[in-house]
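Have a look at this one before I ask anything.
The other protein chains are all here in position, but one chain of the complex has been omitted.
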Amino acid sequence: MAERLKYGMVGGGPGAFIGAVHRAAIRLNDEADLVCGSFSTDADKRARICSELGIEEDRDYAGFEEMAKAEAAREDGIDWAVIVTPNAYHYPAAKAMLENGINVVSDKPLCIAADQGRDLKRIADEKGCLFGVTYTYTGHVMAREARQLVRNGVIGEIRMVMGEYPQDWLLDALETITEDNRPWRAVPELSGRGAAVADLGTHIENWVGYVTGLKIDKLACNLDIFGEGGVLDNNVEALVKFKGGATGMYWTSQVAIGFDNALKIRIFGDKGTIEFVQEENNYLKVSLRGKPPQVYSRGSGYLTPEASKYVRVPTGHPEGLTEAFANIYLDFAAAVRDRKAGKAVNEDDYGYPTLQQGIDGVEFFNKCVDSHEAGAAWVQVE
Amino acid sequence: MAERLKYGMVGGGPGAFIGAVHRAAIRLNDEADLVCGSFSTDADKRARICSELGIEEDRDYAGFEEMAKAEAAREDGIDWAVIVTPNAYHYPAAKAMLENGINVVSDKPLCIAADQGRDLKRIADEKGCLFGVTYTYTGHVMAREARQLVRNGVIGEIRMVMGEYPQDWLLDALETITEDNRPWRAVPELSGRGAAVADLGTHIENWVGYVTGLKIDKLACNLDIFGEGGVLDNNVEALVKFKGGATGMYWTSQVAIGFDNALKIRIFGDKGTIEFVQEENNYLKVSLRGKPPQVYSRGSGYLTPEASKYVRVPTGHPEGLTEAFANIYLDFAAAVRDRKAGKAVNEDDYGYPTLQQGIDGVEFFNKCVDSHEAGAAWVQVE
Amino acid sequence: MAERLKYGMVGGGPGAFIGAVHRAAIRLNDEADLVCGSFSTDADKRARICSELGIEEDRDYAGFEEMAKAEAAREDGIDWAVIVTPNAYHYPAAKAMLENGINVVSDKPLCIAADQGRDLKRIADEKGCLFGVTYTYTGHVMAREARQLVRNGVIGEIRMVMGEYPQDWLLDALETITEDNRPWRAVPELSGRGAAVADLGTHIENWVGYVTGLKIDKLACNLDIFGEGGVLDNNVEALVKFKGGATGMYWTSQVAIGFDNALKIRIFGDKGTIEFVQEENNYLKVSLRGKPPQVYSRGSGYLTPEASKYVRVPTGHPEGLTEAFANIYLDFAAAVRDRKAGKAVNEDDYGYPTLQQGIDGVEFFNKCVDSHEAGAAWVQVE
Partner (left out) sequence: MAERLKYGMVGGGPGAFIGAVHRAAIRLNDEADLVCGSFSTDADKRARICSELGIEEDRDYAGFEEMAKAEAAREDGIDWAVIVTPNAYHYPAAKAMLENGINVVSDKPLCIAADQGRDLKRIADEKGCLFGVTYTYTGHVMAREARQLVRNGVIGEIRMVMGEYPQDWLLDALETITEDNRPWRAVPELSGRGAAVADLGTHIENWVGYVTGLKIDKLACNLDIFGEGGVLDNNVEALVKFKGGATGMYWTSQVAIGFDNALKIRIFGDKGTIEFVQEENNYLKVSLRGKPPQVYSRGSGYLTPEASKYVRVPTGHPEGLTEAFANIYLDFAAAVRDRKAGKAVNEDDYGYPTLQQGIDGVEFFNKCVDSHEAGAAWVQVE
């Protein structure tokens, strides 16, 4: 059995969505355990989440500085720290870790100013630390496939890149901003000089760079602040010129009604085109010059080995399968807990498929076989 | 902190796909730990997977009978057993658990004959055990939404049900069946009297029953065995009549080229229609009489509370997000391991977005703001 | 210049939808002129439509018998008759034409009983007459492509056929049937023994036969009459077995809420699959075993010559283009008529793009070039 790894977390306290996603992702891989954290500035919240997550009291740290020093000093210190604070704290938290020789995984955007990033790079190099940034959408199998197809020359020399990332789920929140009720994403001191451009725009920028290797030469950008009360952009439109002659357009918006999280990137070469739509991340559209467009499917035998190695569920089972299973277990565990607590349990009320449903299924397929054996005749089921 | 639960597994040894999915799903919920198992009939395989999964030696059981007795006898025995063996062993394994008072979650189909199922029900009732069957596709948020919409009368009285589940991923395997090389799904002794009809057909049957509450009255069914060497069906076509007057058609196939796992169910009422496509499980198409069809999106504010409670990632983040994150951590952990093992590590080779990419992103959004502040003028990036 | 052809019409009087479509289709080809007809049993209606269509008075016939005889006797008689009456009159009208040696194009279904059809065939053979049946959906370019791909062996030996044709546009009409208000499609004497099965079901049956050449060996069929007051089917579900071992399922419905005219046919072979969706008739999905699914596009260079010859607008222009053009001309002609009639005409009120819009367009593209020539700088437009 391979040695299990250990990690800690900065930020990600009670109610923080992205911290929970990081933890769930690491649990999926099942090779590292969360052993410490500096989850919040509020001691009560920290205590609560440490108890929930099974973290020992002495590894519930009040701040990232303290955590960095203490973990660096331990024999059994963490293998890396995950940083999921508001953007403005990414830099000091990552710096503290690196200075103490601890590897870092930071949420994106990396920090607020590029100079901060270069500073981190200098320290990481000096200390020999590893550093990852969770631009999530490069983690999809089909993002890896796209990158490999570009590297393999399948679409030829790249000419244009069209990237867009419209959303509307923050629409109500962004339009009711008041002095007292301002999400941190809309506060320059916490978020940096940009909101949508930093939060969403960098996803386009990174995905394109990751997949194509293209470097931006120059850009022209318009930022809009729609609605009342906002001080940071919620709609971003940019023309982009890449080194080497390719051009492109990037658009991202938080006020695009009817769009959930619709990252879509199209890369046009002189031999073909690749289209990736994040909300349909099991697929990649590949069009070759003079040929009918094709839809590549995650897990299929024709994928490149570089992408195939990230396939978790075999061909034909979409991502999201695990979540569906998990929901059934959530229901079942609830029934188990209620039963243990002595409550009256009616299994039909919990949502998981019951024994009776199991019996119905067996009845069903046996009746199907009966019908078939009788020449596809009609048979009575119940 | 809520008490953590404990479970064991029957089947799901090295290389078994579905056992790994069950374990990952339970890890996602993070409220129960795998503490024992009877993973294989091969002692070496058992030892290997127990080591991988961190299971104590004394809870590595040779058989389900032994496991059932031992766990029932322990003070800290399991809260439930997961059964993920070939179909033919579901019944005896579940029976052993129930007889020892242990709750059961069984993979589908429940067993091979309906009488076996009724036997299990009798014992479960007698012993007061809980029993769940993992018909996965009822676990999707939008399956729950569909059920609630039907219950709320949104589509009125149901008239027709069209269910289909075509696949092609077993195509090659199913067409090269020889005496020596026969997947268990194609062996009647292990799989029961039906293959596709049991493995896939019951998913349609269950989803329809789960969502609509309709009971099948009678059916006429044709089974095909395409290709050479098979003895069990790989294509299933059935006409169905439900109690109360609704009718329907079910089709499932393992030889439908171009289809991965395309469970699609359409339920037609006298007021509206619901369409669920498993490969696009973040959505539900809802058409009301005389109105334009609508596409419901998982996580949106207009979902019923009954479905919303299963939403794991907030509006606008698709299922599959966690897997993408997990892939990035997989890459990062590989680099951490290599570094710990003293290997030379070039972070660009591992696949996770690097610090330099993080810096590029910060540069990007700041240049966007620079451009905007200069009247959307062109600015140089590098 | 090729000789222009002449045709007549039986049925298709004022307000009859399908007669107008036949005439428009023939005008599109611009090689035949409508010169006579027996449009209605009502002399006033006949006179009105003959005037509208520019038909000479002596070729406005009271009945098809009269028309058949008179046209057969004329030196300049018609080259064919189009029959677009209610189903029950197809047979006698076609028979009258054939007996007088006139070629026939009949709307579908051909007639009410197969014996009638065989009778027509006997006479047509005897008289040496041509006979076409307008199963429209075989006329699509991509239907021709599908047929040719099957003939070329691209999808191998056919195993299964899934055909469906759900509609809802007659829903309200079909549910308010009373003795006094019964559409002819719902009256057995006019429509024959079947409604949806004859009107829509035969489209599936014909398309499949046309494209695959398969012959039905046997079938089992369930007909439903949903709603009150109907005596003919509005929902049809059938299992089909073809000669040679292929099987299939056909479904058609007039009460499938949310579906307009959704004919969809999937043909599965042992080498590949073809999928045709009538509402997206510019495309054909072609999936080959082990390869990513492809989407063929009407007009593309890779189409077979047998299909390409039916392409009317070059690659990249969808069918429907002509209708859009025609709508603009409709608006323009309305303005011309109003102007000629001495009415005050404000061109902005008519819907066609105006001269000012033309100017705006020229301004637009010149300003684009100006901006580009200034280094993609911002330029003022108005």
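Some notes on this structure:
By letter and in written order, the chains are A, B and C; residue numbering begins at 1 in each of them.
By definition in this document, a contact is a pair of C-beta atoms (placed from the backbone, for glycine too) under 8 Å apart; a residue touches a chain by one contact, two chains touch by 3 or more.
Not measured: the values here are computed from a predicted model.
When you scan C:137, C:226 or C:268 for touch with the missing chain, the hit is C:137. Within the full complex, the residue among C:11, C:109, C:272 or C:293 touching the omitted chain is C:109. Note that of C:97, C:120, C:155 or C:249, the residue touching the chain absent from this view is C:120. Across the interface with the omitted chain, chain B contributes residues 220, 239, 286, 290-297, 300-302, 376.
What chain A contributes to its contact with the hidden chain is residues 155, 159-160, 162, 164, 168, 171-172, 220, 222, 224, 226-227, 235, 237-239, 241, 247-249, 251, 253, 255-259, 268-273, 275, 285, 287-290, 293, 375-378.
Convention: only the chains that are shown with their structure count from here on.
Closest to the protein's overall CA centre, chain by chain, comes B. Inter-chain spacing, taken between the CA centroids of chain A and chain C, is 48 Å. Taking each chain's centre as the mean of its C-alpha atoms, chain A lies 21 Å from chain B.
Among the residues of chain A, those in touch with two or more other chains are 220, 239, 297, 300, 376.
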